[in-house]
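Removed from the display is one protein chain of the complex; every other protein chain stays in position.
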Amino acid sequence: MTIERELREALRRPEAPPGFASRVVARARAGERGEGGRGRGNAARALAAGVLLALTLGVVGGYRWERRRTAERAAESAVTALRIASEKLNLARQNIHNHAAE
Amino acid sequence: MVIPSALSRAGEGDEAAFARLVVEHERMVYGIALHSLHDRETAEELSQEVFLQLYRSLDAIESPEHLVNWLRRVTANRCIDVARRRRFRLVPLEDVAVAGDAGEWRDPIAARTLARLIGRLPARQRLVIVLRYQEELELGEIAATLSMSVNTVKSHLRRGIEKLRRWLGESAERSDS
Partner (left out) sequence: MKRILLPMLVAATLSVLVPAGVRAQKISFDLDTTTLAAKAIETVEITLDGELLRLAGRFLATADADEPELGRLLRRLEGIYVRSYTFDSDGAYDSRAIAAVRARIGAGWQKIVNVRSADSDDVEVYTKLAGDRVEGVVIIAAQPRQLTFINIVGPVDLAELSLLEGQFAIPRISKKDAKEK
């Protein structure tokens, strides 16, 4: 059947973006370091200050990032809702047009 | 002597082995994401997160076959979650991948049109179509991947193809007029 052949052609596996695997491995490696990292030694106070600063920046940055993600998800939901509302309104309009045309 | 597979070595922390797994399966994962979401940036982000989840779950993967099924299932479920929330975003036709061997002639316009029309289907119908025609899965395999009954898969497939046929017909009419 023609459409099935067209679907197979349209849906062939694409090439992954260049450097994809490297980026995944880098993120996996960064994730491990974040979980397992420990500070020790003579620069303990400096390290603690650095960690505190990083944590603060991370919290602030993380909060902002999280808020942006929340806003983005809320926007996606809002547009989905409006799309559905528009679709049903236009279903009603189409039916009215159809009756008027008869 | 048993030669450890990339899977078992990755599970033991071999980074190069994990990278090999990513390279082996990236087209499948990225393809499901891209054809479902029609957004390169989101598809790559989602694909990366699937492999990161794999990285954290390697101990639970029992075999190469299990790995493939796991990747498909996790990718499909993430796509369903994202696709429902992101229906508003239209992607320019140019951004939708048209894959295939460079040497083989294909009609890129028709492929892009069809890919775009697939993007109009509801999320689950879209996933069923992608798993059937990109991954060549049998209905039972699609059912297991998406946690639905075979009858539901059949229904999604039938209705999805009906809609695509109808839209293709409308699209052809509009381009003729």
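To keep things simple, chains are lettered A and B as they appear, and every chain counts its residues starting from 1.
Rule of thumb we're sticking to: contacts are C-beta pairs under 8 Å (C-beta built on N, C-alpha and C of every residue); 3 or more make two chains touch, one makes a residue touch a chain.
It should be emphasised that the depicted structure is a prediction, and the values quoted were computed from it without experimental measurement.
Although one chain is hidden here, its contacts on chain A can still be listed: residues 67-68, 70-72, 74-75, 77-101.
Across the interface with the omitted chain, chain B contributes residues 84, 87-90, 116, 119-120, 122-124, 148, 151-152, 155-156, 170.
What we mean here is this: only the chains that are shown with their structure count from here on.
Chain B has its Cα centroid 16 Å from the Cα centroid of chain A. Contact residues of chain A toward chain B in the complex are 3-4, 6-17, 20-25, 27-29, 31, 73, 76-77, 79-80, 82-83. Within the complex formed with chain A, the chain B residues making contact are 15, 18-19, 22-23, 26-28, 30-31, 34-35, 40, 44, 47-48, 51-52, 55, 84-88, 97-100, 106, 110-112, 114-115, 118, 129-130, 132-134, 136, 161, 164-165, 168.
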